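A single protein chain has been removed from this complex, and every other one stays in its place.
So that you can tell them apart, the chains are marked A and B in the order they are listed, and the count of residues begins at 1 in each.
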Amino acid sequence: MQLSRDELLRAYRQMKIIREFEERLHIEIGRGEIPGFTHLYSGQEACAVGVCENLEIDDKMVSTHRGHGHCIAKGCDVKGMMKEIYGKDGGLCNGKGGSMHIADLDQGMLGANGIVGGGPPLAVGAAIAERNRGTGRVAVSFGGDGSINQGTVFEAMNLAVVLKAPVIFVIENNHYSEHTHYSYAVGSGDIVGRTKAFGMPVFEADGSDFFAVYDAMKEAVDRGRAGEGPSALYLPIVRFYGHVEGDPQNYRGPDETKKNRETMDCLPKFRQRVTEAALLTNEDLDKIDEEVLALIDEAVAEASAAPLPPMEMLYTDVYNEY
Amino acid sequence: MSKDIFPVVMPKLGMEMTEGQITKWHFKEGDALNLGAELADIETDKLSIPYEVEFEGNLKSVIAEEGVTYPVGKLLAVIAAEGVTDDQVDEFVSSYKSVEPEEVEVAEAGGGYGSAVPSSSNGAAPAQTGPQASSVSSDAVRTFIEENNLNISPIAARLAIQAGVDLSSVSGTGRLGRISVANVEAAAGGPLGRKANRVNASPVAKRLAKQKGVDLDVIQGTGPNGRILKRDVEGASAGGGLASVVQVGPARYRTEPLSGMRKAIARRLVQSKTEAPHHYLRIELHMAELMSLREGINKRLGDKKVSVNDLLVRAVGLALRDVPEANVQYADDEMRFFNQADVGVAVAVESGLITPIVKGACKKSVLQISGEIAALAEKARSGGLLPADIEGGTITLSNLGMFGIQGFDAVVNPPQGAIIAVGAVEERPANVNGLLDLAPMMHVTMSCDHRAIDGAVGAKYLAAFKDLIENPVSLVI
Partner (left out) sequence: MPEKSMRDAINECLHQEMERDENVIVLGEDVAGGMGSPGGPEAIGGVFSLTAGLFTKYGEQRVIDTPISESAIVGAAAGAALAGLRPVAEIMFTDFMGLCLDPVYNQGAKFKYMFGGKAKTPMVIRTTMGAGMSAAAQHSQTNYAWLTSIPGVKCAVPSNAYDAKGLLTSAIRGEDPVMYFEHKMLYMAACEVPDESYTVPFGKGNLTREGSDVTIVAFARMVHLANEAADELVAEGISCEVIDPRTTSPLDEELILESVQQTGRLVVVDESNPRCSMASDIAGIVASQAFDYLDAPIKLVTPPHTPIPFAPNLEYAYLPSKDRIKQEVQQVMEAL
């Protein structure tokens, strides 16, 4: 698929922002700055960006507990997200949600979700809304190999097929569901086959290859917009960090992470591809690297300096009226 | 409810009041009344209290007669704003229903059950009546709400009607903006319905009171909201009431109807004299030391003055502390021993005699006692005593010294165990250090209910009392 220069720059920028955002959080969490549980997305950037570059602002999306990458890729404000993760006033959710519950409905982002398998049924509902309104918009549901055995996901997939809802189930198989390898947890070992059996096509791509992901998603989106019903994407990938920050990662083999960073890093892969094809130069990309690092610095500085949410926020927004 | 016509009704003053009388109207029909003016004097069997005007206008339709007893809630007169015609007043009076508190109409049982009183849905529902094949609610309340287009709790509506509260200027701060009972009570100036008549006592206090045969109405509650707690019942006497009165022979003969207070005095003292076997213990006290102490105290105080009576009250209290077996009451099958000395102080008022109580006289300083007695006496004379002021009390001090009486025997105030009667402090021949000399002396008679206090106990008490008075520095330590 031929992308324009601007589109390529943008794609790289988005992936780089996600990477630096997560890497910086890893450091700040290590210093004790961030409350609660944080699940980092480093290593999976091409999945989020490859998918979201096919979407418009009012296409809908639901994400998981590992949602920072999806939020950024969908267009959520980076500084607002950082403040939210720090639990400060001015966060994207006013400090009420935190890392696992970041949302921005204006960007079509219906929330990261702390319940594994909580997202897919929501996406089916959002898709029905778009179908009824005749907007041609789709709803994307991100999930991992962890959620693929959850009853809610099966129900959502079946319901989507029955109602021909324009949902796209994106399955990022990063091989570990917390501490358990998917080869143990998925009885048949065949995620793609099971998903196909529900009655929808599954488009496969290497999750570390932005271009492959982009192309696969394009097919699914075209299907959805044309009213042909749901699809799935199957994206094998790796995560560089543990399930959650603080995870000792005893389940990994020796040097596994080192090898992952060397062989499965989407950023150098993208750089190599575009520079070899003379689509972009190293200078173009270096410039973006610098800008992104500065952006993340600013975001962290602002989040650190931001005030805590005022006490009254404890009681607000439970109901619309009571 | 018309906002131009205000009903003057017999108020409920005090928990037990069921009826009262107007002893005097201070205004006549047609007079203009200002807020706060004393319209009439209202008397119960315990108190006399002026009725203060709460609604400015002209006094109309004075229905109640002086000296006649009326039940609480009865329409006595009407106050009408300027511009209201006599016909309107007459109509108001003839249609006025004196609603007894606590009476609520419950309609006949019927078939369907549903919104007896339609909760207002902000005007959205065309049929506020809801499902009622046959309603079991109070029609009056429902009609009232509908006709006045009110957003109001049905219970608040019922209470407002009963109490005659004008809701036109009451704003609702209850659930979803409706007028709540709290709003109506604020407009009425106090608790309504059953709340107004409640004895507030904790469940364990009630149980204990029942066991002990204690009347909760006369106990002062020390808990939150005036709640009577277990400790209040444990420490209480069931007593309270009016002072005994020295029998004054009948003077000239003219008839007067008996005031509430007179009736009460008669009733209680007959009870005391017929039921309690009285015996009398007498002593004479040397008062020089006490008078000198008093002088010293008053010099120190400047314009505040402590009276002999104040010191006597303290002594009465302390003596009870020292001789607790005299702080008793006889009550049917048991003897009650009190742990605090609540001393009644007889105060003469125009209509008779009343005994406000100084609670815990054994624990209060002379100065405190002095202040309290002064305040209570003032209240008594101005008719401002409340039931709580005159209820309770484990002993009474009656002092006729200011009238020149040398000594007398008082009647025990039931259900107290004793009463101390003192006369004037006079220079009399006495034994002063073995020689005959003049000395300031005071006669004391202790009348005791022999069922509660035997001679020996009474004597012990008087000995303690004497010791305190004749060594008066003990009163201030």
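In the analysis below, a residue touches a chain if its C-beta (ideal position, glycine included) is under 8 Å from a C-beta of that chain, and two chains touch if they have at least 3 such contacts.
Note that the structure is a prediction, hence the values are computed from the model and not measured.
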{"item": "Of B:34, B:94, B:169 or B:225, the residue in touch with the unshown chain", "value": "B:225"}
{"item": "Contact residue for the chain not shown (choose from A:50, A:118, A:144 or A:207)", "value": "A:118"}
{"item": "Contacting the left-out chain in the complete assembly, out of A:28, A:45 or A:130", "value": "A:130"}
{"item": "Sites on chain B contacted by the missing partner chain, in the whole complex", "value": "102-106, 109, 112-117, 119-122, 124-127, 129-133, 136-138, 141, 153-156, 158-159, 174-176, 178, 180-181, 193-195, 198, 200, 202-203, 206, 210, 225, 227"}
{"item": "Footprint left on chain A by the chain that the document does not show", "value": "60, 62, 91-97, 101, 103-105, 110-111, 113-115, 118, 120-133, 139, 151-152, 155-156, 158-159, 162-163, 316-322"}
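Going forward, only the chains that are shown with their structure count from here on.
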{"item": "Separation of mean Cα positions, chain B and chain A [Å, integer]", "value": "77"}
